[in-house]
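Take a look at the structure set out below.
Shown here: the complex without one of its protein chains, the others still in place.
Labels run A, B and C following the written order; every chain starts at residue 1.
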Amino acid sequence: MKAAVVQFPGSNCDVDLVKALKQFDVAVDVVSHQQTDVFDYDALFLPGGFSFGDYLRSGAIARFSPIMTTVKQAAAAGKTVVGICNGFQILTEADLLPGQLMQNETPGFICDQVGIEIENPATRFTKAYDRTEITLPVAHGEGRYYADEATVAQLNTQHQVVLRYQTNVNGSSDHIAGIMNEAGNVFGLMPHPERAVESLLGNADGQGFFRSLLAPVDVH
Amino acid sequence: MYLGKVYVSYKPSVLDPQGTVIQNKLGQLGFADVDSVKQGKYFEIKLKADTKQDAATQLEELTQALLINPNTETYRYDLEEVSA
Amino acid sequence: MYLGKVYVSYKPSVLDPQGTVIQNKLGQLGFADVDSVKQGKYFEIKLKADTKQDAATQLEELTQALLINPNTETYRYDLEEVSA
Partner (left out) sequence: MSQVPTEMQAEPTPAEIKQSRVYQQWGLTQAEYEQICQHLDRLPNYTETGLFAAMWSEHCSYKKSKPVLKRFWSQNDRVIQGPGEGAGVIDIGDGQAVVFKAESHNHPSAVEPYEGAATGVGGILRDIFSMGAQPIAVLDSLRFGEINDNYTKHLVDQVIAGIAGYGNAIGIPTVGGEIAFDDVYKGNPLVNVMAVGTLDQADLHVGKARGTGNKILYVGAATGRDGIHGATFASSDFESETEQDRSAVQVGDPFLEKLVMDATIQAVRQFGSDVVGIQDMGAAGLVSSSAEMAGKAGNGVHLNLDRVPQRETNMTPYELMLSESQERMLLVVKPEALERVAKLFTDAGLSAVEIGTVTDDGRYQLQFHGQTVTDVEVNYLVTPPKQHQAERVPHRLETEDRTQYQPQIEDASATLMQLLGQSTIASKAGLFRHFDSMVRTDTVIRPGGDAALVRVTGTNKGLALTTDISGRYTYLDPEIGGARAVVEAAQNITVTGATPIGLTDCLNFGDPDDPEVYYELDHASQGINTIAQRLNTPIISGNVSLYNETDGQPIYPTPMVGMVGLLQDVHQATTSFVKQAGDLVYLIGT
């Protein structure tokens, strides 16, 4: 797999994502948000951080970066597109995923390890997991997933909810921690699997996410 | 030169945690008559335009393009001519 | 019942990083006539009071006590009577 990690001004988990991908021997490039010609990647990652300071609304300004045109084309072409944390916020602002990430129910940044239920284990992002209860790090101040009731209902019936919080850390609609698009190739999640790939750092539950991505695509 | 003042607030159905926090704090501070608090955003935007109508069009366009998220927010604005 | 709308903005000398970033982006999006952007806060506060004067006093007090940071921010407000 050939992957690109998009670097927006203010991204700060780009390095972590690159480190994690390399650990799984993925060939990975960091590409600038201003780039437009990045077609030959199998997967595009939008990393965590505070793109453009998260000013106005998280993701609101990054969605206009030149690379987002390419990201949309890649998404339409069925390539893998993953937004983690700030990346998720950008994907919703760019309408690649429904809903919006809003200020936590109790205002304030949360950095913690939280219990996660893998709601849909049959996606290209989760299929390598051999259990449905995992622990992942979260680190966000605007991580409350919000969508109107109809949208949430639709996400549920179409199995687009990939991850749920076991305990609703931020007040998300229906405990939603991660969703994918209808086609199943665009995935946004607030937890940080890239921070959970080394047991030395206390948590290796994110490994299943990377293993899933590397497994043959046709399983889905 | 025109000065547009744009007021953005959450749609009534959307939770406003910051408003709730402020409301509770006001209660603790003894402001017992406060019934509800909603927090929104406020922008002051200066722009060049030939006519007020033109300024209004620009202001609406840029607000919808960038300042608000139509899923959760609504807005209104005031517009006045000012010296540059 | 009264509805107070409080508009809080930074004093002119205070850095407004958000406004700057928004202004730059609007420029890139083709809104070339935008001269400046300042971001502030906007509050809608409903409160009970016997008279408008009383409501105004309460609103000013609570704004100064909690809503603004007098070091960096100034405010103005509108006040109107509304049905409860």
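Criterion: contacts are C-beta pairs under 8 Å (C-beta built on N, C-alpha and C of every residue); 3 or more make two chains touch, one makes a residue touch a chain.
Source: prediction; values computed, not measured.
Novice: Considering the full assembly, with which of the depicted chains is the omitted chain in contact?
Specialist: Answer for the hidden chain's contacts among shown chains: A, C.
Novice: Which residues does subunit C use to touch the chain missing from this display?
Specialist: That gives, for subunit C, the contact residues 10, 12-17, 21, 24, 69-72.
Novice: On subunit A, what residues meet the omitted chain?
Specialist: 9-10, 12-13, 15-16, 19-20, 48-50, 52-55, 108-112, 137, 139, 141, 192, 194-195, 198, 200-202
In this section, only the chains that are shown with their structure count from here on.
Novice: Nearest whole angstrom, what separates the Cα centre of subunit B from the Cα centre of subunit C?
Specialist: Once rounded, the distance between the two centres reads 8 Å.
Novice: Between subunit A and subunit B, what is the separation of their C-alpha centroids in Å?
Specialist: Averaging C-alpha atoms per chain gives centres 30 Å apart.
Novice: Which parts of subunit A, given as residue numbers and ranges, touch two or more other chains?
Specialist: 56, 61, 64
Novice: Please list all residues of subunit B that touch 2 or more other chains.
Specialist: In subunit B, the residues touching two or more other chains are 66-67.
Novice: In their complex, what parts of subunit C are in touch with subunit A?
Specialist: Residue list for subunit C touching subunit A: 17-18, 21-22, 25, 28-29, 39.
Novice: Would you tell me which residues of subunit B are touching subunit C in their complex?
Specialist: Subunit B reaches subunit C through residues 1, 5, 7-9, 19, 22, 25-26, 29, 31, 33-49, 58, 61-62, 65-67, 84.
Novice: Going by the contact rule at the top, pick out the subunit A residues touching subunit C in the complex.
Specialist: Touching subunit C from subunit A are residues 52-53, 55-56, 61, 64.
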